[in-house]
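Removed: one protein chain of the complex. Kept in place: all other protein chains.
Showing subunit A:
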């Protein structure tokens, strides 16, 4: 239809008994654009920081397979997406000016024809969430790296993932994914991210710890160069360096030589893992003895090194210990608690904390999680937590 004229606008004002003298001279005549009803536009409510990111030219990405709930990722954060309904009608209008803008603009025109681009009564709401990283380990565990001699790698296998592949499959931001790859000691082999097969990893670690022992090196000053020279004939040098990086802190001395300060706790923990994976459970005292004997000279084993890896059963006679890895447990909060209460009916806070710590959202405490998902009671003078639901 024909566009409204100033005359028609003034006539409407007169009919409405609105005094034009009380108004700014510019009127916006609003009409529905050709695509307004098509539903091609929608609104996304931005959390703090995201607006600035968009204005700086950075992208946001929506990630999720059809069977997953979509998340939105910025460069370093992940958000759940949810539709929020409003009882009001929202119209989005390009080229519509605010009174501030009109007062600042000395334009001569007094009529702006604005087309409504779209409308609706809902928008996408964002809520910061934990990145969904369990899938990352799952994907990399499809084909762990067993070393160059493994016959497996010579066959064509499609269970290998580049950074790009992982970005497409994992519901997390790029920074969160790269950080997690570091946390799980993944390494890039021929362009693909790989996790080491545990036995191969222990084999590499053993080469290093035996060398440390035979050379009588201090655990805080393990020379990279000598390791590569001595072990390079046994294993690829990239793997030797990788195991040193995984189990030590790299530093350079004043002479420019590269050394590693070995992580005593992490090495003891890995050796415990190796021992515990061979049976359902162990006599605690026997295990502690074998464990101490198995770690490198100069290292001291402590049960608190095994948080999130193994659990001690103090109620059995004799006391026992068994492998329970937090990374094997469900990622969803409720499912995690169900799983934990299925393993043990009542937990002390000390015992359960390593198994729920990773569930804490930004600024959330373990205490808050326990309040929400568990019920507390006293047992023998000690506070314990059990399920809110009846055990099936």
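Note that a residue touches a chain if its C-beta (ideal position, glycine included) is under 8 Å from a C-beta of that chain, and two chains touch if they have at least 3 such contacts; residues count from 1.
One rule holds for everything that comes next: contacts and distances are computed from a predicted model.
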item	value
Protein name (UniProt record) of the chain left out of view, among "Geranylgeranyl transferase type-2 subunit alpha", "CTF8 protein", "V-type proton ATPase subunit D" or "SAC3/GANP/THP3 conserved domain-containing protein"	"CTF8 protein"
Given A:16, A:104, A:255 or A:378, the one touching the chain that is not displayed	A:16
Hidden-chain contact residue, picked from the options A:24, A:183, A:343 or A:382	A:24
Sole residue of A:60, A:178, A:228 or A:290 that reaches the chain not shown, by the stated touch rule	A:60
Touch list for subunit A against the chain that is not drawn	1, 4, 9, 12-13, 15-18, 22-24, 26-38, 40-48, 50-51, 54-55, 57, 59-66, 70, 72, 81, 86-100, 102, 114, 116-119, 123-124, 167-168
